[in-house]
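My questions will all concern the structure given below.
One chain of protein is taken out of this complex; the other chains stay put.
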Amino acid sequence: MPIIEVNHFTTRRLQILDPSGVVDEQLMPDLGDEALVGLLCSMLRMRTFDEKALNLQRQGRIGTFGSLRGQEAAQAGLTLNLIDEDWLVPSIREQGVLEGRGLPMHLYYSFCKGDERASQIPDGLNATPQSIPIASQLLHAAGLGMALKLRNEEAAAVGFAGDGATSEGDFHEALNFAGVFGAQTLFYIQNNGWAISVPFSQQTAAETIAQKAFAYGFEGMQVDGNDVLAVYVASRDALDHVRSGKGPYLIEALTYRMESHTTADDHTRYRPAAEVEAWRARDPISRMRTFLSRQGLWDEQQEAELVAKVSAEVEAEVEALEAMPRPPATDIFDYMFAELPATLIEQRQQLIAESRNGK
Amino acid sequence: MPIIEVNHFTTRRLQILDPSGVVDEQLMPDLGDEALVGLLCSMLRMRTFDEKALNLQRQGRIGTFGSLRGQEAAQAGLTLNLIDEDWLVPSIREQGVLEGRGLPMHLYYSFCKGDERASQIPDGLNATPQSIPIASQLLHAAGLGMALKLRNEEAAAVGFAGDGATSEGDFHEALNFAGVFGAQTLFYIQNNGWAISVPFSQQTAAETIAQKAFAYGFEGMQVDGNDVLAVYVASRDALDHVRSGKGPYLIEALTYRMESHTTADDHTRYRPAAEVEAWRARDPISRMRTFLSRQGLWDEQQEAELVAKVSAEVEAEVEALEAMPRPPATDIFDYMFAELPATLIEQRQQLIAESRNGK
Amino acid sequence: MASDAATALAPSSGERMTMVQALNQALAQEMERDPAILLMGEDVGPDGGVFRVTAGLIERFGDQRVLDTPLAESGIIGTAIGLCIGGFRPITEIQFMGFIYPAINQLFAHAARLRNRSRGRLSVPLVVRMPYGGGIRPPEHHSESYEAMLANTPGLKTVIPADPYDAKGLLISAIRDDDPVIFLEPKRLYRAFRQAVPEEPYTVPIGKGRVYRPGKDVTVIAYGSMVQVANAAADRAAKQEISVEVIDLRSIVPLDVEIFIESVRKTGRAVVVHEAPRTCGFGAEIVAQINERALLNLLAPVERVTGFDTIFPGAVLEDHYMPNPDRVLAAIKRTLEF
Partner (left out) sequence: MASDAATALAPSSGERMTMVQALNQALAQEMERDPAILLMGEDVGPDGGVFRVTAGLIERFGDQRVLDTPLAESGIIGTAIGLCIGGFRPITEIQFMGFIYPAINQLFAHAARLRNRSRGRLSVPLVVRMPYGGGIRPPEHHSESYEAMLANTPGLKTVIPADPYDAKGLLISAIRDDDPVIFLEPKRLYRAFRQAVPEEPYTVPIGKGRVYRPGKDVTVIAYGSMVQVANAAADRAAKQEISVEVIDLRSIVPLDVEIFIESVRKTGRAVVVHEAPRTCGFGAEIVAQINERALLNLLAPVERVTGFDTIFPGAVLEDHYMPNPDRVLAAIKRTLEF
């Protein structure tokens, strides 16, 4: 047959909990009540820490910061599946995942102040610092996944990025290397509809990001990123696949950035209010809250208690933030090399001399 | 339905003329006898010019050079569809296409000598010079295709690359930009199985290059690149599509590099002789010759006449090559800017002074 | 930062504008003049650029002239090269100079080389606008000054305005230039002060520096945002009876060698100031030029006041890194006390 069908790919999207709070019983994961409630709690925590950051920024106590509001399900559903041995390779909007994995939030806040000690991730947390050059970190996730594979470790590297990041060459090279070397990497793309002011429709002519996995010879799928249960299930299965050495995996979590790109941006310049409103109706938190309330697992009092508890934690983190002494100016030099070469020692001396003169 | 099938893609491969020289009558293009014979002739021309280059290189009359042997069908079938208004954006192994479009071969040979005047493509031939940084030229093809689209011109930009090139970030960015802007670009990838010593199976985990089009939201297909009729048909249809502004297109021509990567390479170090032999049986020229002979369109005498004619042309080109005077040393400076800045005028003077002193 | 000297060279006529406004006006006027000019970049469309330099242009010229691109710097420069070959004159924006790295291959291996490679048949009339430099306390990669590698790459011109008037005139020259021009915008000066900018289009020639402030004891050579720092140091020096001549290079390639050599021949002392790291920074080239052409005039070693050979620090430590008037003044004095 001279026109041969060589192969094909179907892009699938998973949703379990619909925007009105109704679940698909057949797809419902076998999670205990505690875990279900835990998912809501972790989303609420994320939102509370996020709102605090907005406040701190408005008060000038931290600098520019990019809100994750709207993406809580996409981050909480994944986080529940992570194990200590996994490596997290975040971009710039994964504070929810990091918080969920134990990063003290005063470090995140201090990052927004421009204090680089924030990127000294505490011991025991396998995470790389926030990576600002878009998509570049995905190669580190691919390399980490290669390392896990070479060592036969049952763990995954999770590389995070946004929809905009999929346009960069490094996205392509990362997925291609991962495919070739069977890297134990989950590429986790939060498609929040916008890259600053550029809508997804102008980022690529492809209908989905998930289908891009086909270009690299491995599996990919779309998930309703505002449905914490679907995110949980999809990432659980993908992580199992990845950790067991069956090759990399791509998840596209379809979600929405409710706020401006960062506090330095004004989204009203470029996107219609109606779009934002439409997505407000698909809020990941209220959806889960409705479901749990109907199940009798959540009520206003529980919510009030949780909010009080988290608020206290938030305040403690803010205190910790403000108790951080200024880093010494010599920090500029002291982490450049394992051993400082002579020219840098000389320059460091110059800095010290100048600082002493009152500058 | 909570698991939604969003979309799908099927990779198809076209073959019309099989390795034994038999055609699929239903798919056979409506080409007159002259055109059919012309396809064989242009493949024979390519091979003759190529063999001459090998000789010249062995004799030290030109430098390193990359043979296209085995890829004649992939280049001739496409070339027949090109029109003057199209833009060619070659990589490093498209001398067949360029020859077919009228590039004097002494320029190609002189390129292999390291004479940069070879890259001053003659007026009237819309082609960019050979691009050595792998895959980088595909972005120029995308940009040219955007230019044609912006001007509403019924022409195509054809970006050439090899299988290895598909791993570079620029391949990705080029196809993605082309998709987004509806560029009038045909991406024409000759998958000749090897990137120097790296086999296609280690270049990507994807089964085909054609399927990568799905990642960019446009069409792609595979063609038997040793079947000049299939290449003709596939590229005719793709060029029609592209020129009429329906969006970019990706063709993967499956072929084989019969020689070493270049004359500086030794392919016996890394690939099995049996593989090369297997592909010799699929030679694009003998396949077409068999078909035309059976049709009574080609015989030994015709072949002898053609070879004689082309050989004379080749010799004329070699004469032209050797008649080229050495470029003046000042050529190093004279094309750097539209207007030479003072520092370069100074350096140019220095060069002239040194050359006068006999160096 | 708006000292009198900062605007001393400005013409008296014209609306008083920030650098952002002057750039925006230059873009609009040139796009009006020549339909082959396109704008391309991330967020240059409805958002008007993250610094608002392209504000209003997509509304005025439409989305066939102002292209919001996918997030891919190599893609931006690479397709712009293709558009040049296809007869357009694209003005590209890279959001911050810290994000130019992914495009280096297209810029250095192609844009800078295509005229030479094609022996003049093809050219790349491309402008690459990039906000560069420190002073606004942003996150990592948003404060960088990578001009030295541009200067070491043959085939590119690199222009750096120091005030709104020059910004408009130099940008128009860059747009009309038939070769690739990198146009670095000192982001800390975007809105730092206003200056009278004539309404009509005008050019400031590329490759000619200017004496920003005449003086006779020491020459301070700077460009971009460091011109203001040099000038502030000169103000202070003046109070101590030291007369400083400030040279604004305006472009580093082509370099106006004459203007600073002449000044150093007169003063015998020089300080060069830039934000980029010291080792192999553009200051080294200035020192080498002075060494070659005015060694016998030198009364003291040329001083380099630069960033350290470190990563540009986060906001909290930024002030310790950036050259400031204190450092420049101290260097001026070292040349006098040598």
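A, B and C label the chains in the order they appear, each numbered from 1.
Keep in mind that, in the parts below, a contact is a pair of C-beta atoms (placed from the backbone, for glycine too) under 8 Å apart; a residue touches a chain by one contact, two chains touch by 3 or more.
Remember, predicted model here, so these are calculated numbers, not experimental data.
Annotation: of C:A22, C:V302 or C:V316, C:V302 touches the absent chain (contact as defined above).
The residue touching the chain not shown here, chosen from A:F9, A:W87, A:Y109 or A:F187, is A:W87. When the full complex is taken into account, the listed residue touching the unshown chain is A:A174, out of A:A74, A:A156, A:A174 or A:V310.
Here the missing chain is touched by one residue of C:E30, C:D43, C:E140 or C:D217, and it is C:E140.
By the touch definition given at the top, chain A reaches the unshown chain through residues 87, 89, 116-117, 119-121, 123, 128-129, 131, 133, 136, 138-148, 150-151, 157, 169-170, 173-174, 176-177, 180-181, 331, 334-338, 341-343. The omitted chain makes contact with chain C at the following residues, 74, 98, 101-102, 104-105, 108-109, 112-113, 116-117, 140-141, 146, 148-149, 151-155, 253, 255, 276-277, 279-285, 287-288, 290-293, 295, 298, 300-304, 308-311.
The missing chain lies against chain B, touching residues 63-64, 111, 113-116, 132-135, 164-165, 167-170, 195-198, 202-204, 264-265, 269-270, 326-327, 329, 331-333, 336, 343-344, 347, 351, 354-355, 357, 359.
Here is the rule we go by: only the chains that are shown with their structure count from here on.
Farthest chain from chain A, judged by C-alpha centroids: B.
Computed centre separation for the pair chain A/chain C is 36 angstrom, with centres defined by C-alpha atoms. Annotation for chain B: residues touching 2 or more other chains are 169-170, 173, 176, 180. Of all residues in chain C, those that touch two or more other chains are 69-70, 72, 74-75, 102.
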